[in-house]
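Heads up, the thing below is written out as structure tokens.
For this depiction, one protein chain was excluded, whereas all remaining protein chains were kept in their positions.
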Amino acid sequence: MASVVLSEAEKVYVVHGVQEDLRVDGRGCEDYRCIEVETDVVSNTSGSARVKLGHTDILVGVKAEMGTPKLENPNEGYLEFFVDCSANATPEFEGRGGEELATEIVNTLYRIFSSESTIDVKSLCINPREHCWVLYVDVLLLECGGNLFDAISIAVKAALFNTRIPKVRVLEDEEGSKEIELSDDPYDCIRLNVDNVPCIITLSKIGCRHVVDATLQEEACSLASLLLSVTSRGTFTCMKKLGNGSLDPESIFEMMETGKRVGKTLHASLQKILDKEESLGTTRQKVGFLG
Amino acid sequence: MALDHRRVPGPEESQAPLLYAAPGEAGTDAPGREAAALRPLLARAGLLSQAEGSAYVELAGGTKVLCAVRGPREAAEGRGRLLCEFRRAPFSVRGARPRPGPATAARERELGLALQEALAPAVRLARYPRARLELTALVLQDGGSALAAALSAAALALADAGVEMFDLVVGCGLCRAPGPGGAWLLQPSEAEERAAAARLTVALMPGLNQVAGLLGSGQGGPPESWAQAVRLGLEGCQRLYPVLRRSLLRAAERRAAEGPRAVGASA
Partner (left out) sequence: MAPPVRYCVPGERLCSLEEGAAGSGTYTRHGYVCAALAGCLVKTSEDGALPVVSVVRDAESQLLPDVGAIVTCKVCSINSRFAKVHILYIGSTPLKSAFRGTIRREDIRATEKDKVEVYKSFRPGDIVLAKVISLGDMQSNYLLSTAENELGVVVAHSEAGAQMVPISWCEMQCPRTHSKELRKVARVQPEFLQT
């Protein structure tokens, strides 16, 4: 992963600051950096979103394609995740450099979407055992400035919220052969219910305290962090220890409490922004990549 | 007579095999199972002759994991590194043989990474500059809680190889029974794990009382429920620790009895 090299003195400065609930950029331990979310940024997708979190910049595109349901779940559609660590983010990703990180992110995304309640996959089914919608979720890392996982999960949620899948009807003639008919109206489409899509909250342990939304400098000071995926109702769908350090059992319980609290606030404000953007409709001024 | 390869010589009509599967066939777990019951664990250290250290852990009910450590070997990087690989034997799972492919490889890599991140805090990597330790965990049979068994086996193998460590690592698997308010079960079997609403694996360094690893997902419910699961898991780890410790002591005694040059311990 993109990393910075810190001297001992710099590390001590960061750790002592965190101890006093005052971080290098002036935030408290439970404060996020300013998050910029914009949906519908790429027109060739079914849904897209771009999230900027400090110097972390993520672009997510969702494409809905027709496919065959998986054998074990014949009346469900499914999601496929791909992560591209482009060399734009850091030169270390050139060639195959980012592959390890990409696999880790993809596995984590599969993990947080693994429980049935996150997305109603049954609504993606067109006709059982034959056709369903497959949502290809492509995550592009444009810039890495720490706290990748949180930013990615926010971007994925926003992109899924933005996703519009064309409505299709299955027509069956007398001989039993089926025909799929696409609706004529381009605005006639299915929206996904993203209420239960979780967001990842990564809590990095620095000294004896933990912080949310760590910057690269803070990540360099942290030996271990706890990744939690929190739904809007405050339940967890995934938890995972990251990094090469260990955690005290008590601090894990504290982190879980913080994660729940922060997660709920994050979901509420994200939903508010998404709804607001939605209500503006076509009158919204697009910022795009020049903003 | 030449066979007509273009025609499928099957019956005219066919049915999906799912129609014949009895509903709820595997999901029923043994009634009256105590949530905190642990499966008997068998551990043996130092059984492979070619590896520097090795260990085998078996959970009653059919989880078998073999672990080997190689190294320290010369590495290109300056710092010491621990490389972990998690593999499943092709015949380790119930049902169809999994096809090797990128998806299987990615899943194994995730568990390999989990193994590495859980063991890294226990190994004194600072004592191994410019060297790398290679660890392979091979699941021979997956009867549930495979990652937890692999964690324990890996720590035993590292200790058996004479790698300097801060502490052992003990792994314990948990799963939450389906349905609202389902209870967390310790060391689930394969059937329980398949039916579970949520799964969790915790790794503990028992001497230092530090959580080395945590990996779980599913509908575990509110944080309180997860916290309870972690607590239960850690308690399970503490209860498993004496077994692992004893097997390691036995391996050390055996090595001492066989003399310094004898490698590999026979059963």
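First chain written, first letter: the chains are A and B, and each begins at residue 1.
We adopt the following convention: contacts are C-beta pairs under 8 Å (C-beta built on N, C-alpha and C of every residue); 3 or more make two chains touch, one makes a residue touch a chain.
Keep in mind it's a predicted model, so treat the numbers as computed, not measured.
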Q | Chains still shown that are in contact with the chain withheld from the display | A | B
Q: Pick out which of B:Leu41, B:Cys172, B:Val202 or B:Leu248 touches the chain that's been left out of the picture.
A: B:Leu248
**Q.** Hidden-chain contact residue, picked from the options B:Leu66, B:Leu82, B:Ala146 or B:Met165
**A.** B:Met165
Q | Listed residues B:Tyr56, B:Tyr128 or B:Trp226, member touching the removed chain | A | B:Tyr128
Q.
What does the interface between chain B and the hidden chain look like in terms of residue numbers?
A. 45, 52, 72-74, 77-78, 122, 124, 127-131, 159-168, 205-208, 245, 248-249, 251-253, 255-256, 259-261, 263
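Just so it is clear, only the chains that are shown with their structure count from here on.
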(Q) So the centre of each chain is just the mean of its C-alpha atoms; given that, what is the distance between chain A and chain B in Å? (A) 28
Q. Within the complex, which stretch of chain B touches chain A?
A. 16, 18, 106-107, 109-110, 113-114, 117-118, 120-122, 197-198, 200, 205, 208-223, 226-227, 230-231, 234
Q: Could you please specify the touching residues of chain A with respect to chain B in the complex?
A: 74, 103-104, 106-107, 111-112, 114-117, 129, 223-224, 226, 229, 234-249, 252-253, 256-257, 259-260
